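Dropping a structure here in structure tokens format, bear with me for questions.
Of the protein chains in this complex, all but one are displayed in their positions.
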Amino acid sequence: MMTIHITYFAALRDATGQTEETLRTEVKTANALFHELTTKYHWPFSEADIQVAINDRYQPVEAALKEGDRVVFIPPVAGG
Amino acid sequence: MMTIHITYFAALRDATGQTEETLRTEVKTANALFHELTTKYHWPFSEADIQVAINDRYQPVEAALKEGDRVVFIPPVAGG
Amino acid sequence: MNFQLTSQPIETLIDSLHPHTGGIVTFEGRVRDINEDREVSSLEYVAYPELALHEGHAIIDQALKQFDILKAYAIHRTGHLEIGDIAVWIMSAAIHRQEAFEATEYIINTIKARVPIWKKEHYRDGKTVWVRCDRCAHHHDHNHVVKEKSHGTG
Partner (left out) sequence: MNFQLTSQPIETLIDSLHPHTGGIVTFEGRVRDINEDREVSSLEYVAYPELALHEGHAIIDQALKQFDILKAYAIHRTGHLEIGDIAVWIMSAAIHRQEAFEATEYIINTIKARVPIWKKEHYRDGKTVWVRCDRCAHHHDHNHVVKEKSHGTG
């Protein structure tokens, strides 16, 4: 079990109904966490739509998580 | 014989030593006039370097001249 | 008059450039009133600032490395924007123009692909949508409409 801090932006913030949360989880990787949360919140995205940031840097979606990581799932961007 | 008005710009103005002149000539075309004037002023350009405007519009260098035309020989441009 | 000659100075807001600078290309992205055939009344841009700044700086650094330019700069707006407002402004300065065109186009394309900024469109019919990407929105209309809510008229 480890503690992970998650921040939500844009469509994921709307779909989740909160800005951030801290949770304890058994999963080991970012994509496993994504699937756990998708089940919980019924997010309208597939893994292919999403990028992952860990501690404010993009990481591969398969990246391992460690205690205290700050995770952001990034829905499709539309700046510019 | 016809009367032609010529205006000089840039390098051709320097090489000719005047801004404009009106002359009477036997030649029938712009390129013939160019060669007549090159002989007179020793212009440092060949026909391939030069474009021709007649009455303020680009014309082919072989264009026929008529009485009263205003001619400008255009050295290589360098705007922008 | 769409082409003019002037003997007076031409002035823009760009200064402090290296004296080798011969060509500057800027891009302004503005909020337009139509997107994918829907009438837009306003926009909201939200950024993930820590990562957006990191990625933005990395994009400018890459442009400076990849193209023969003297300077590059970009600024992106956040918050609520009206039609005609500038969402993003980019400039590249180079000795020769070709490099400035290429760098500016690289920077806007890469910002759109990588920088975590999201755009919520507010429509005249009162609905709102988080846009997934430019020029591809209506091909995936069902997935796009992540959440629509009534928003008054506009």
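Each chain carries a letter (A, B and C) given by its place in the written order, and its residues are counted from 1.
Following the convention adopted for this analysis, a contact is a pair of C-beta atoms (placed from the backbone, for glycine too) under 8 Å apart; a residue touches a chain by one contact, two chains touch by 3 or more.
Computed from a prediction, not measured in an experiment: that's the story for all the values here.
Contacts of the undisplayed chain with the visible chains, over the whole complex, involve B, C. One chain of the complex is left out; on chain C, the residues touching it are 2-14, 17, 19-34, 47, 49, 52-53, 56-57, 59-61, 71-79, 83-89, 95-97, 100-101, 104-105, 108, 134-135.
Contacts to the hidden chain, counted on chain B, fall at residues 7, 9-11, 14-15, 44, 49, 53, 56-58, 72, 74-80.
The rule we apply is simple: only the chains that are shown with their structure count from here on.
If you average the Cα atoms of chain A and of chain B, the two centres end up 73 Å apart.
Separating the centre of chain B from that of chain C, both taken as means of CA atoms, is a distance of 48 Å. Annotation for chain B: no residues touch two or more other chains.
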